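The structure under discussion appears below in the form of structure tokens.
The complex is shown incomplete by one protein chain, all other protein chains being positioned as in the whole.
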Amino acid sequence: MSGESFPPQAGGGDGQTPITAADVAAQVGGRLVGDPTVVVRGIAPLDRAGPHDLSFLAHLRYASWFATSRAGVVLVAPAFEAQAGTPTTRIVVDKPTDAMVGLLARFHRAEPRAAGIHPTAVIAPTARLGADVTIDAFVVIGDDVVIGDRSWISAGAKIGAGSVLGADVRLHVNAVVYPFSELGDRVVLHAGAQVGREGFGFVPRPTGVVRIPHVGRCVLEHDVEIGANSCVDRGSVDDTVIGAGTKIDSLVQIGHNVRIGRFCFFASQAGIAGSTRIEDGAQIGGQVGVSGHLTIGAKATVAAQAGVFGDIPSGEIWSGYPARPHKEQLRSQAAVSRLAKLIRPLERLLMREASEPANGDGR
Amino acid sequence: MSGESFPPQAGGGDGQTPITAADVAAQVGGRLVGDPTVVVRGIAPLDRAGPHDLSFLAHLRYASWFATSRAGVVLVAPAFEAQAGTPTTRIVVDKPTDAMVGLLARFHRAEPRAAGIHPTAVIAPTARLGADVTIDAFVVIGDDVVIGDRSWISAGAKIGAGSVLGADVRLHVNAVVYPFSELGDRVVLHAGAQVGREGFGFVPRPTGVVRIPHVGRCVLEHDVEIGANSCVDRGSVDDTVIGAGTKIDSLVQIGHNVRIGRFCFFASQAGIAGSTRIEDGAQIGGQVGVSGHLTIGAKATVAAQAGVFGDIPSGEIWSGYPARPHKEQLRSQAAVSRLAKLIRPLERLLMREASEPANGDGR
Partner (left out) sequence: MSGESFPPQAGGGDGQTPITAADVAAQVGGRLVGDPTVVVRGIAPLDRAGPHDLSFLAHLRYASWFATSRAGVVLVAPAFEAQAGTPTTRIVVDKPTDAMVGLLARFHRAEPRAAGIHPTAVIAPTARLGADVTIDAFVVIGDDVVIGDRSWISAGAKIGAGSVLGADVRLHVNAVVYPFSELGDRVVLHAGAQVGREGFGFVPRPTGVVRIPHVGRCVLEHDVEIGANSCVDRGSVDDTVIGAGTKIDSLVQIGHNVRIGRFCFFASQAGIAGSTRIEDGAQIGGQVGVSGHLTIGAKATVAAQAGVFGDIPSGEIWSGYPARPHKEQLRSQAAVSRLAKLIRPLERLLMREASEPANGDGR
């Protein structure tokens, strides 16, 4: 069990696209200090960057890393133009972090995309595929499926009968669209995501429980993104709908009949129980649980790990278990942490009060 | 990013099966008010229903939706027979919600099922398949696997060597049965479910940790259902067993050697650590975590997000972190929320008491 010789190179970034310091400065509109011919091929934080990496210094906190960084070129905020440090080629910009984000596309190595339909794909004769669609190996497409132009269905993905996908949809490998689902344009399903499953609804019968047939749809509107291995159930008597532009991270569960508005964010491992409504622009933290039949108002924020058992008004920040307004939660937490050393004296005091019945009257 | 024109139709339901109001009334044993020839093709809640949708009004809370609903036919409780509202074709039944559930099967469009074995499937020569089995594209079935009559193995599912599946089993797409697992009749694995993996057991060795070989089985008894992307480990020195009729939702983790009784329910994202026993009829809420080597008694209920670190007696309702009887939990929560405004006066009082040592004696 060695590990020392792996990974082979320290630098981040895909390392494929050489760019000169002068190029970088021009793109970000920065002022170059040092050698304009230095070439970078990747991006890395100051502590791990090598001579062919671009890095950035935006905060004093990282000055000690800058002091000894091996980075070839560093984007620095104006305050750090003359900061002591080994990197001599510096590009001065107002917002180094934003500049860096703007440069990422130049260092990003795109996944290669084949044209057309892989010969191993199994596609129902009644399916209709748009122009310039890519269908990779071992994809299965059921009866009457419709797929819009330029969509890319990666290897091993499955699309059940009757589903309709818009244009520029991307299903990553092994993603699953259950039958009769509807996906808008530019929807992304990451690897292993499952959408359109009949939800967890059962009714008791003399011979045991039986599954409720689900006749509602699973609708993902335009620009929705579903993370790896996340699950979205179809509706039972209503549709499950995820509004346009909403982004969902990995391992999230969305129950049946849930209605999510536009431009919401769900961090990973959140779970939303059946028939809950989440309005536009709400932000749901990681591992949050929301009970069924509730309403989370527009632009509300639910902090990580909160357990939500009641409605949340629009615009409010809630946290904790059971969830309540974040400020109340913080006050309670503070009170509880101060309580620990008060509880013994309090018990003694109350015991003494109880044993001196005359006390209250006799003063 | 438009979104406005998607999804194309507002109504829920699969929209395939036209049924007249008279038909509906006959099936549910209800009394028809209005036009018996109105045809419905789907089901939708009052606020989203269109002229070809069936809807229902069971509670006064939804009366405002009923007032303007476009639903073609509405199942109404007797109290709402004359309720003000646009829908004029009404079917009066005692329990509109139950009636609706009973009708779902008529509106449910079943996933088409091919007969026989898809030519792309890879099936070991030693595998034995029952009568009328469906094996879809890209399925892999290992050595000595046995599959009972009428089972349906969907595309991309994998069944490891030596596994035994009963009759009428349904593996949805990309479901995984690890080698040497045993599934009873009518077991359902949803898409991406993984059962029979060697669990998370390691022992320290001079060269690092090594995995404990798992010789226990993973046994899913009759009528067990495992949700999408859920995971059930096989046993290490014992079996992992899930009792007949137990239903498990999405993204649930069941550790090695866990024994679950009959007719239990597990909501999504619950996790059960190794060697815990959960007795018949227990109900486990969403995101609940149960530590290892515990016992959850028969018909016990564990509320959502509870963290269980001790045994729970039969029939009790527990909640919270750490989990305890729900009533105690509620009392504690109430006390804590009242504490916040008492903590300052309490601290002042105790400080005063502490600074007046004579007080206790001198009265």
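A and B label the chains in the order they appear, each numbered from 1.
By our rule, a contact is a pair of C-beta atoms (placed from the backbone, for glycine too) under 8 Å apart; a residue touches a chain by one contact, two chains touch by 3 or more.
Keep in mind that what you see is a predicted model, and the values were worked out from it rather than measured.
Shown as candidates are B:6, B:56, B:80 or B:138; the residue that touches the absent chain is B:138. Considering the whole complex, the residue from A:124, A:137, A:298 or A:317 that touches the absent chain is A:137. Interface note for the absent chain: among A:33, A:63, A:146 or A:339, the touching residue is A:339. Residues of chain B in contact with the chain left out of this view: 1, 120, 122, 138, 140, 142-143, 156, 158, 160-162, 164, 166, 174, 176, 178-180, 182, 184-186, 192, 194, 197, 200, 202-203, 208-209, 211-217, 219, 221-223, 229, 231, 233, 235-239, 241, 243-245, 251, 253, 255, 262, 269, 271, 273, 287, 289, 291, 307, 309, 321-322, 324, 328, 331-332, 334-336, 338-339, 342, 345-346, 349, 352, 356, 359.
Remark: the residues of chain A touching the chain excluded from display are 1-3, 6-8, 12-14, 42-45, 48, 100-101, 104-105, 107-109, 111-112, 118, 120, 136-138, 154-156, 172-174, 190-192, 207-208, 223, 225, 227-229, 245, 247, 249-251, 263, 265, 267-269, 286-287, 304-305, 320-321, 333, 336-337, 339-340, 342-343, 346-347, 349-350, 353-354, 360, 363.
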